[in-house]
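Some notes on the structure that comes next.
Removed: one protein chain of the complex. Kept in place: all other protein chains.
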Amino acid sequence: MQEAQTLSGGFADPPRDAAHAFRGVMEAMARPGTLHSLQGARPPAPLSAAAGAVILTLCDSETPLHLAGPADCAAVRAWVAFHTGAPPSGPADCVFALGTWAALAPLSAYPVGTPDYPDRSATLIVECDVLRQDGARLTGPGIRDSARLSLPDRQAFADNAALFPRGLDFLFTCGDRIAALPRSTKVT
Amino acid sequence: MTDDTYNFAYLDEQTKRMIRRAILKGLAIPGYQVPFASREMPMPYGWGTGGVQVSAAVMTPEDRFKVIDQGADDTTNAVSIRSFFQRTAGVATTTTTAEATVIQTRHRIPEAPLTEGQILVYQVPIPEPLRFLEPRESETRKMHSLEEYGLMHVKLYEDISRHGHIATSYAYPVKVEGRYVMDPSPIPKFDNPKLSDCPAIQLFGAGREQRIYALPPYTRVVSLDFEDHPFEPSKADHPCGLCGAEDSYLDEVIVDDAGGRIFVCSDTDHCEGRQAAGHRGKDAA
Partner (left out) sequence: MYVAVKGGERAIRNAHAWLAEERRGDPAVTELSVAQIREQLALAVNRVMAEGSLHDPDLAALAIKQARGDLIEAIFLIRAYRTTLPRFGVSAPIRTAAMACDRRISATFKDLPGGQVLGPTFDYTHRLVDFKLAAEGDAPRAPTGAADPGDVPHVMDFLNREGLIEEARPDDTPPPDLTREPLELPASRALRLQALARADEGFTLGLAYSTQRGYARNHPFVGELRIGAVAVEMEIPELGFAIEIGEITVTECETVNQFTGSKTEPPQFTRGYGLVFGQTERKAISMALVDRALRWEELGEDNVGAPAQDAEFVLYHADNIQATGFLEHIKLPHYVDFQSELELVRKLRRTAGADGMQEAAQ
């Protein structure tokens, strides 16, 4: 049972499924506050379909992945290892981290990049119970006037944006939907 | 007809993931040059390998792909890159700007305003705007991290004191969201205003120099200038000889042995569209 679950749930047609999923993730990151649907992944619980698609699209043996809280279970670890080969890691040296907002805390544990290389920072995949275009007000690159997004916190993201150009980038996943919040977005 | 001996869009999946991660970081830090492990492509460095890798990483089978070089769809390098993706990704191609979802370009931004569903991929030869002032990467990286752009302003101001004008007419440096100074690729400065507040996603790929950078939609992009010498986009002071357009960037074409010349739109799709709509210039058939 466990083994069947590990081997299944990947992309049926990896080059094309990953291409579609990446366009969703890229649109989300390029237009903070917009929602997009990611199809094609069926990861084991408690992972959402969208989080599974992100993992399949972006993670591999070159990207240490930190699984936080309930996401750090045998089924998920085995699935990630089989489909991506992403090495498990702690928060301090991860490229990606995955979990609920509460499980991922504290944000200070993750790399935010250096002044020379601000890109060497973690991307956090935050599993959410709700993901809607309301709540916190977002402004900045990618946003025409302003946008709204149901963020799990405001101060934390405002603090993160203050580190610019260093900082963390966030992908929010809920069911098959995804939204993003790069460090460049101002949150009020 | 797709060539099945290669993966979709040529690159292997691991390479695409690496490029995709770099694109996301580029979008998160507008104007910052993200290092990436550029691969050797089956076309020479300097001929669009960075743009091709970025296009390959963002392309889906449903895209409609347009390639321009110098604004034109039928220049040899544009033809070559377009047929590469027809062959390896089986994507539909178009020459019509409005119909394209992914546009790869060398040296121009199309005249037709871009829209939200579009991605513009620039081929970049030298991504570092400070390179001609400081050849060392180790130094320019430091200058970016310290936001130390005085050297660039000094250079531009020296131009003014020597020539009365800023003597940079293409690859004119810009500042992105008040932070990073960025090279917009060798587009004429006429195109610079189109970089700012653009509804499309703009991605820049430099293969040989191993850098990717990006402008998310609606990003504020300002061409560097001085209060007493404001930036001015410029073009040849003529209408297009074929379609009569007054506001498009023009190529100068020598038409006879006596050096007679006419001016025509560099954006061939724009010019053909206007001619099809009945516009005529003085040199039109």
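Labels for the chains are A and B, by order of writing; each one numbers its residues from 1.
By our rule, a contact is a pair of C-beta atoms (placed from the backbone, for glycine too) under 8 Å apart; a residue touches a chain by one contact, two chains touch by 3 or more.
Just so it is clear, the model here is predicted, and its values are computed rather than measured.
S.K.: In the full assembly, spell out which visible chains the left-out chain is touching.
M.R.: B
S.K.: Can you work out which residue in B:Pro173, B:Pro188, B:Pro216 or B:Gly273 touches the chain that's missing from view?
M.R.: Residue touching the absent chain, from the options given: B:Pro188.
S.K.: In the whole complex, not just what's shown, which of B:Phe36, B:Tyr149 or B:Phe204 touches the removed chain?
M.R.: B:Phe36
S.K.: List the residues of chain B that touch the chain left out of this view.
M.R.: Its contact residues with the unshown chain are 6, 12, 15, 35-42, 44-47, 49, 69-71, 74-80, 83, 106-108, 125, 136-138, 163-165, 167, 169-171, 186-190, 208, 210, 234-236, 241-242, 249-253, 255, 262, 264, 266, 268, 283-285.
Just so it is clear, only the chains that are shown with their structure count from here on.
S.K.: Taking each chain's centre as its mean C-alpha position, how far apart are chain A and chain B in Å?
M.R.: So the centre of chain A lies 30 Å away from the centre of chain B.
S.K.: Any idea which chain A residues touch chain B in the complex?
M.R.: 14-16, 18-20, 22-23, 25-27, 29-31, 57-60, 62-63, 95, 114-119, 121, 123, 140-144, 164-165, 167, 169, 182-184
S.K.: For a test of understanding, state which residues of chain B touch chain A in their complex under the given definition.
M.R.: 7-9, 13-14, 16-18, 20-30, 32, 34-35, 57-61, 141-142, 145-146, 177, 179-180, 199, 201, 214-220
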